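With one protein chain held back, the other chains of the complex are shown just where they sit.
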Amino acid sequence: MISMNKSKAQVLGRLLQALHKLESTPSFAKLVSEVRVNLVYALPHAESPKDVAAIDGRITVVNNQPKAAGLPRFGVSDHMARAILQIRQYRSKIRAGVNFLYNNKIADTVKEYAREKNLSYGYIDRRQEPKERQAKEGESMPWKIRYLKEQYGEIPTIFYESAGWGKEPLYVLIGKDPVAVVNHVASIAKKSSIE
Amino acid sequence: MISMNKSKAQVLGRLLQALHKLESTPSFAKLVSEVRVNLVYALPHAESPKDVAAIDGRITVVNNQPKAAGLPRFGVSDHMARAILQIRQYRSKIRAGVNFLYNNKIADTVKEYAREKNLSYGYIDRRQEPKERQAKEGESMPWKIRYLKEQYGEIPTIFYESAGWGKEPLYVLIGKDPVAVVNHVASIAKKSSIE
Amino acid sequence: MISMNKSKAQVLGRLLQALHKLESTPSFAKLVSEVRVNLVYALPHAESPKDVAAIDGRITVVNNQPKAAGLPRFGVSDHMARAILQIRQYRSKIRAGVNFLYNNKIADTVKEYAREKNLSYGYIDRRQEPKERQAKEGESMPWKIRYLKEQYGEIPTIFYESAGWGKEPLYVLIGKDPVAVVNHVASIAKKSSIE
Partner (left out) sequence: MISMNKSKAQVLGRLLQALHKLESTPSFAKLVSEVRVNLVYALPHAESPKDVAAIDGRITVVNNQPKAAGLPRFGVSDHMARAILQIRQYRSKIRAGVNFLYNNKIADTVKEYAREKNLSYGYIDRRQEPKERQAKEGESMPWKIRYLKEQYGEIPTIFYESAGWGKEPLYVLIGKDPVAVVNHVASIAKKSSIE
């Protein structure tokens, strides 16, 4: 029990440090997608979205700066939390992730960054998704992550989901630690704002 | 100049009153869409998004309550501001609008509410949109609003945009005044949370 | 009724414009007092604190920048609202005010600014306040404002309350309009950060 509380505090605190970094990266505002951004960090033995900490209300743009709408908290992310939980079935050390804007211009920067840093890169072609699966709420995620595994042999560290029917295309960048994940997107944001 | 400043203050203050009402409607949290919600109010002679006040950072959900990420401000909405500007070409008295979640369950409530209150109702079938138009950034909006005019003879007070490729389906509710607009969505939210 | 609503929106909107200006003046962070800052604007015929709009939660300093904790709203200030209501008994056109940090260094800047701009300047010597009055909650304010009237013949546009027993010394700057009031304190803040 004490050890679980320690783990929870550790996860919340580390997520907060990552958030400090993201909020102090003004150029990241340009990478905030329509659905806004979430930044998540799972407990070591996370089994459900309740075991994943995220930013309550997501990260939005206020006064042209990235800004958390609320505090880091467990159980406040659905989509990104389920993505990380699925990914962990194939890459068990992955515990953190962030989503951000996809468009052609950003894709050029991200691909170049992935090459430079030797990060694996992939994408999910949503047109390949069986129609009956899309219809059922919550069944898309297992398909998407399995698709990545099948296409690339391993879940890539950076991937995007192509646009779907009713779904904005989005980048996802994953890692063991939320600060490392944010360091990558902050570098991408700076690179992207120069180009 | 003084009269312009008075108009701007009037618009910001009225939008703030509408926001107070929305933030004190907990059931509205269930109507917040993935792209979050914006609430906009245009100056009487608005010509560009700079002339439309909106909520900086949009309205999100924090601690299970609707919550503005930032302050009301001019020029901080793109999509909803352009929607209102286009709509005004056909219904010049319309100056306020809000977007919210579309799904089948909510649609039943909204349609019933529209009948009860005698509000006109419609939808934009995005599949009808010419492909070459979709490709050009910012050209979708004129098409969508003209489509409503052609289908219904007038822009309906409540309408939804069906899901598009990469686009979440969304309701839009418009009116002359943001407080009246919020009163409608607050009623829909309460009705929706009971059913 | 409609005219009252218009007045309320006008007051809230004008206060919001003043707040935008204050939040975009980083040097004002150095003038935020221990009790934090409030910025108030009264309805033309204000009779009680409910008729005075202020910043809910006051203005504090986050990330070294001035930041409103909540939204402008009626009835959320006590001290500053009562100050303005009392002042209006002698200068009926005054409807706005802001408080900020007093110390010797800031006093030099404020006095110089008042001279340059030809603004009347004064102070309330709390040691002069009758003890029995201090004890009764809410009776200090009428005494303080009457004291200013008696000392200066008119309520000064800038004055400070000297430290009291259990009370931080504070500057108050008043005016007809909150944007004008904020323009003055923003100038003082910039002047103060250079010196």
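Points to keep in mind about this one:
As written, the chain order gives the labels A, B and C, with residue 1 at the start of each chain.
The working rule: contacts are C-beta pairs under 8 Å (C-beta built on N, C-alpha and C of every residue); 3 or more make two chains touch, one makes a residue touch a chain.
Treat the numbers as computed from the prediction; the structure is a model and nothing was measured.
Between the chain not shown and the residues C:112, C:125, C:154 or C:168, the one that touches is C:168.
One of A:14, A:58 or A:79 touches the chain omitted from the figure, and that residue is A:14.
For chain A, the residues touching the absent chain in the complete assembly are 6, 8-17, 19-20, 23, 68, 71-73. Even with one chain removed from view, chain C keeps its contact list with that chain: residues 34-36, 56-58, 60-63, 67, 69-70, 163-169.
By our rule, only the chains that are shown with their structure count from here on.
The distance from the centre of chain A to the centre of chain C, with each centre set as the mean of the Cα atoms, comes to 45 Å.
Chain B and chain C have centres, each the mean of its CA atoms, that are 37 Å apart.
Among all residues of chain B, none touch two or more other chains.
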